[in-house]
Structures are given as C-alpha cells and as structure tokens.
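Got a structure here, written out as structure tokens. Questions coming.
Apart from one protein chain that is not included, each protein chain of the complex appears where it belongs.
Let's turn to chain A:
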Amino acid sequence: MSFSAEFLSTIIYGSLIWCALTGLGLAALLIRDMKNGDIW
C-alpha cells in the first residue's frame, strides 16, 4: 500500500501554506504586542 499523489500533494502544499500563515501570524503578533507595549 502506497501513499497517493493526492496525499503527498496535500501534505506538501499544506505545510508550505501553513508555514506562510504562521510567518504572517508571528509578524502580526509582534505588531500587536508593540502597539500594546507588551513585547517585554
């Protein structure tokens, strides 16, 4: 039994999109913390 091309495609594109979203999320979190004076 093998992993299908669809499964491979889902995890590869899913992980790349996930990474991109977390990068944006981190930047947004930093801006929010900066505005609130909560960085450290």
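As a working rule, a residue touches a chain if its C-beta (ideal position, glycine included) is under 8 Å from a C-beta of that chain, and two chains touch if they have at least 3 such contacts; residues count from 1.
The rule is simple: contacts and distances are computed from a predicted model.
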Chain not displayed: protein name in its UniProt record ("Autoinducer 2 import system permease protein LsrC", "Formate dehydrogenase", "Spore cortex-lytic enzyme" or "Urea transporter"): "Urea transporter"
Positions on chain A contacted by the hidden chain, ascending: 1-5, 7-9, 11-16, 18-20, 22-23, 25-27, 29-30, 32-33, 38-40
